[in-house]
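Heads up, one of the protein chains got dropped from this complex, but the rest are sitting where they should.
Showing subunit A:
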Amino acid sequence: MLLDRHIGFVEALRAAGLSVSLAEDIDAARALTHIELDDRETVRAVYAATLCKRDGHRPGFDQLFDLWFPALIGDGRMGAGISAGDTDGYELVTKEGDNELAQQLADDGPQALEEFREELGRALQEDDRQRIAELAIFGVGQFGALPGQGPGRSTWSAYTAMKRIRPEDLAFRIMQGLEAQGFGEEEARAVATRRIGVFTGLSEADAVRRIAQEKGVEKVQETVVRPTLDRLDFLSMRRDDVEELRRQIYPLARRLATRLTQEHHARRRGPLDFRRTVRASIATGGVPLTTHHKPKRPHKTELVVFCDVSGSVANFAAFTLLLVYALREQFGKVRAFTFVDDVVEVTDQFVPGGDLVDIMTGLVAQSAQAARFGRTNYGRAFSKFVEKYPDALGPKTSFLVLGDARSNYADLKIDALKTIVERSKKQWWLNPEVRRNWDTGDSVATRYADLVPMVECRNLTQLSEFVHDIL
């Protein structure tokens, strides 16, 4: 029974993209024999230590662990819901044969909802994680239950629960509490949003747990586990992903820079330094025992980044710009331009030692000037660029376009792009769309790709590979 569970869990991890080798599988099983199995967190720690060896995989691992080794079955400790006093028993109440069910269903009226919201508001304000978790479980059971087909085949929806509980309305109250403690407004809002996010996340996890219990784990896991952050599509990001990704920029830039320095060092020896070799050979009677080499001169790319900042691809452009900026000491000179249907230079936003958030805000503000009619027009942007900034391109410049090549059926101005190609040393085009979507609808990917080599760049992994390759 336990072994089946173990093997199922390992299979699920593999399916989710964690590379778990047979040796690690055996290690995990062996490790389990060394511990007492009564504490769930210990079991989680054992599995994490033996199977999950990359920090980026941890969220997916945790989700799967929660699915395969749920903390409780059914509604668990129901008493902890409204009546706050009754928290001593940790009895697992299974749903089958639960007499309370009928009573609960009657008990999800507006009055109960109001009480629940009151309770939740207090817990969120005090940031009482334990309580928030309990309330999430309770909330989904109480307000997220959907009648299923037949008795005992009910299902749950965190979405329904959230629609009824409306936790985001509590934000104001939390913020007031925080501001009384001396938090600034912006910061208080961020904290409040995050706490509510925690509650929503827990509720979603609980709904999934209930459904998994009802329908079997295998059915659920495919839909639940999201790809890890570095494989997430730029175009399908949610707001919290964007924030999380922004936090990754500096670590990523540092990793890339370290890797580059190491690789450069490996190829450090330049051409033979004849004079020094001969001079050194005098000590050994004219026999050149050791050769001396000139240090290799690192060549630094001058980069012009040309970004589409219209709604659909703005995220992608912002990340790439930030990454380029974080790596700017690797380049000789970087100039950045943004466009929608007009071109604006944004290089001055990137002050050395500047603050990431400030830069982002500044970028957004300045990019607003890049739109005249608000419809992306690549052709116009290219010709405007040639017209307004002829000095930007030179024989040492590399020209990097970021965008999806969706030009709203406007004139392509292939000539303008040809001029750019002729004037610059090297060109690339990063397209955040999946390759199979190129040339669908108003995309003119291959028309432009004839002139400028186009690369698919959908996620952070592809982006960092590309940046590494051009340096």
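Going forward, contacts are C-beta pairs under 8 Å (C-beta built on N, C-alpha and C of every residue); 3 or more make two chains touch, one makes a residue touch a chain; residues count from 1.
As a working rule, contacts and distances are computed from a predicted model.
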{"item": "Missing subunit (named according to UniProt) among the choices \"Response regulator\", \"Tryptophan synthase beta chain\", \"AAA+ ATPase domain-containing protein\" or \"NADH dehydrogenase subunit L\"", "value": "\"AAA+ ATPase domain-containing protein\""}
{"item": "Contact partner of the left-out chain, one of A:Arg14, A:Arg58 or A:Arg173", "value": "A:Arg58"}
{"item": "Contact with the hidden chain (one of A:Glu187, A:Asp240 or A:Asp411)", "value": "A:Glu187"}
{"item": "Footprint left on subunit A by the chain that the document does not show", "value": "2-3, 6, 19, 21, 23-24, 27, 29-37, 39, 41-42, 44-46, 48-50, 52-55, 58, 182-184, 186-187, 190-191, 194, 246-247, 250-251, 254-255, 258-259, 262, 265-266, 353-357"}
